[in-house]
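One protein chain omitted, others in place.
Every chain is named by a letter (A and B) in the order it is written, and numbering of its residues begins at 1.
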Amino acid sequence: MQAAGWVFAMRSSISQGAPLFGALALAATLCLACASKSPQEKLLDATKPAASWIATLRMTGERWNANSVPASFVKATAGKAVDELGAVAEEAGKSPVPPEVRLPLQRLMTAARAAGSGLERAVEAGDRPAAARQVARLAALEGELAAWRSGQKGRAP
Amino acid sequence: MKKKLPDELELARDLLDKQVVDRDETKMGRVDGLVLELREGKPPRVDHLEMGSAVLARCIHPRVESWVDALRRRIGVQKTGRYRVPWAAVQEIVPYQVKLDVKAAETPAFAWEHWLRDHVIAHIPRGLKGKAN
Partner (left out) sequence: MSMKKAATLALGILTSVGGFFDVGAIATSAQAGAIFRYQLLWALALGTILVVFLVEMSGRFAAVTRQALPDAIRQQFGFTSWLVPFVVLTLIHFLTLGAEIGGICFALHLLTGLPVSLWALPVAALVWLFLWRSTFSAIENSTSLLGLITLAFVVAAWRYHPPMGQVLAGMLPTLPHHEPARYGYIAVGLLGAIISPYLFYFYSSGAVEDEWDESYVAVNRGVAVIGMGFGSIISVAAIVVAAMVLAPRGIQVDDYHQAALMLTQVFPFWGFALFAVSMGIACVGAAVELSLAMAYTSAQTFGWNWGENLDPREDARFCLTYTGAILAAALLILFGVDPLKLTLFSMAINALVLPFVALPFLLLMNDRKLLGKHANGWISNAITILTLVVAIVLAVVSIPLMFLGG
C-alpha cells in the first residue's frame, strides 16, 4: 500500500525532523552569536531606530500641519516615539563607552523627547506655528544625530 | 435497502479514516477504528466499525484513552466514547465517504452536536440565529 509507506516516511520525518531542525537552529544561533559586538557598535545599532523615530516625529508634525493626519494620531505616535527615545537614552546611560561619546547622545535623546512632547502639546492646542517650530527643531536634531553616528562609524573598528 | 459495496476493499486505504455519513448524507464522523473478528482456520473478517473520542485517544496511547474516559465520565455528555457500527449498517463505500443506513440524530455520534445545539446555540438571542437570506 503506497499510503502506508508514505505515512511511515511522514511519521519518521516528523519525529526525527523536529529535533534536527532544533539542533541546526541552535547551532546557527550560537555561531552567529559568537561574532559579538563591541559596546560602541551596540550603541550605534540602538541609535538606528532612534533616528527613525525622530524622522517619524518630524514627518508626523509636517503631515499634521498639512492637514493629512488627525491630532489623535500625532498624540499616539508622539507617545510611542518619546518612550522609544527614552529607552535609547537609558541604554546610552548604561553603556560602558566613554562619557564624551555617550553624553552627547543622551543630550540628543532628551532634546528629541522634549521636541516630541512639544509637538504633542502644540497639536492639542491646534497651534500650527508652534508645531512648525518643533518640526524644524526635530529636523535639526536629525542632522545632529546623523553627525554623531557618522562620527562613531569612523571610530568603530 | 440496496447496498453499493466494492468487490474488494483495502481496509487502511478505503475504510479507515473515511468520512462517515448517514442516510441523508449528513456528516457523522470518521471511521476511527476497525474491529476484526478472528476465526479458527478462516481469514479474519470485519466485525464492526468504531467511531469516537475513545478510539482516537487509543490510537495515540492506551493511557491517553484512560484519561479521555475519566474526562468523559466527569463531563457526561456522551454515554460512551466508542460508537460501534455493525457491518450490516454499512450501505455504500465510495472514494470519499462511507454511507450508513442510520439517522445521525439517533446515534451516539451526534451526542456532542446535540448537546451544544441545545445548551449553547439555543441560548444565543433569537434575532441572531440562522442565516440571513
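Going forward, a residue touches a chain if its C-beta (ideal position, glycine included) is under 8 Å from a C-beta of that chain, and two chains touch if they have at least 3 such contacts.
Given the structure is predicted, the values throughout are model-derived calculations rather than measurements.
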Any idea which of B:9, B:36, B:88 or B:121 touches the chain not displayed? B:121
Residues of chain A in contact with the chain not shown: 2-3, 6-7, 10-11, 13-14, 17, 21, 24-25, 28-29, 32-33, 48-49, 51-53, 55-56, 58-60, 63, 66-73, 75-77, 80, 84, 142
Extract the touching residues of chain B with respect to the undisplayed chain. 12, 16-20, 26-30, 32, 51, 56, 59-60, 95-96, 112-114, 116-117, 120-121, 124, 128-132
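Just so we're on the same page, only the chains that are shown with their structure count from here on.
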Taking each chain's centre as the mean of its CA atoms, how far is chain A from chain B in angstrom? 55
